[in-house]
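In what follows, a structure is listed as C-alpha cells, so that the remarks can point back to it.
As you look at this complex, bear in mind that one protein chain is not there, while each of the others sits in place.
Showing subunit A:
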Amino acid sequence: MTRFVLGRIGFYTFVAVVLAFFSVPLLWLLTAPFTDTPTYRVKIPDFTVANFAAMWEHPYALGSLGNSLILAIGTAVIVVALAALAAYALSRVRMPGRDALLYTLLLLSSIITGTAAMVPLFQLAVTVGLIDSQFGLILIMTGGLLPAAIFMLKDFMDSTPKSYEESARVFGASPLQIVRHVVVPLVRPGLATIAVWAVANVWGNFLMPYLLLSDVEKQPAAVIMYTLYTEGGQANLRLLSTFGLLYSIPVVLMYLFVSKKYGFRFHGGIKA
C-alpha cells in the first residue's frame, strides 16, 4: 500500500516536472508582452500595452504577418487543389508502379525545401527568375508539401467506397462533376486536415523565405522575428515576446476553428 502511494507520488511529481518544463515557455509568451522590461524570467505582468504600441510602429512587423498569411494561404490552396486531384487519380486509376512512384516522391520531398537542397534551389530560383518573389516561394513550398499531401489524401480517397462515384457515373455525371459533387464533400475532413497542415508548415518555415526573399517588405513573420534586435545588437525582448504572441495566435485560432468544424478524426484503416 505504502509502496503504491509512494509510486503514485513519484509518478505525479515526474508528470508535474515535465509539464512545467513545457508550460514555462508558454507562460513566458503569455506574460512577457504585457511586462515593461521583460527578461528571460516568467514574472507577474504589469499589464501594459506599451509593447504592442511599440510593435505597431515597427516598420515591418505587421506587414510581415500579412506576408505570412499570403504565403501560408496561397500554398495551402494550391497544395489542397493539386493534391486532391492527384490523390483521386492515383486512388482510382490502376497503373503500374503507382506505389513505387508515391514512395519515391515522398522520399524526395523531404529533400526539397530542406537544408540539403538549399544551394541548388537558390540557383534554380535565380535562373528562372523566381528569386525575391512571393509567388515563386509559394510554388517551391508547394512542391515540398505536395508529395506528403498526396500520400495522406490518397488514403482518405481509398477509404471512400467506389459505389458512390459509380452511381453518379451511371446517372451521367462527368469525372469533374463526380469530384465536385461527390468526392470533395466526402473527403472534406481530409482536405481540411491537409490545409491546416500546409498552413502550419509554411507559417513556421524560416529557411526557405530567408533564402529566397531578400526584400524585407516581402518577408514573412518567421524571418522578421529573427531581425528584432536593439540598436546595441541585443535581442529586443519587448518586441520579440509581443511579436511572438501575435505570431502564434493565428495558428492556434485556425486549429480551434477547424477542429470544431470538422474534428480531427483519423480516417482509414478501420471501417466504421
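We take it that a residue touches a chain if its C-beta (ideal position, glycine included) is under 8 Å from a C-beta of that chain, and two chains touch if they have at least 3 such contacts; residues count from 1.
Assume contacts and distances are computed from a predicted model.
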Its UniProt record identifies the chain omitted here, from "Cation:proton antiporter", "Predicted small integral membrane protein", "Multiple sugar transport system ATP-binding protein" or "Cytochrome bo(3) ubiquinol oxidase subunit 3", as "Multiple sugar transport system ATP-binding protein"
Selected from A:46, A:99 or A:166 as touching the chain missing from the view: A:166
Kindly state which of the options A:62, A:77, A:124 or A:182 is in contact with the chain not pictured. A:182
Since one chain isn't shown, list which residues of subunit A touch it in the complete complex. 161, 163-164, 166-174, 177, 181-182, 185-186, 188
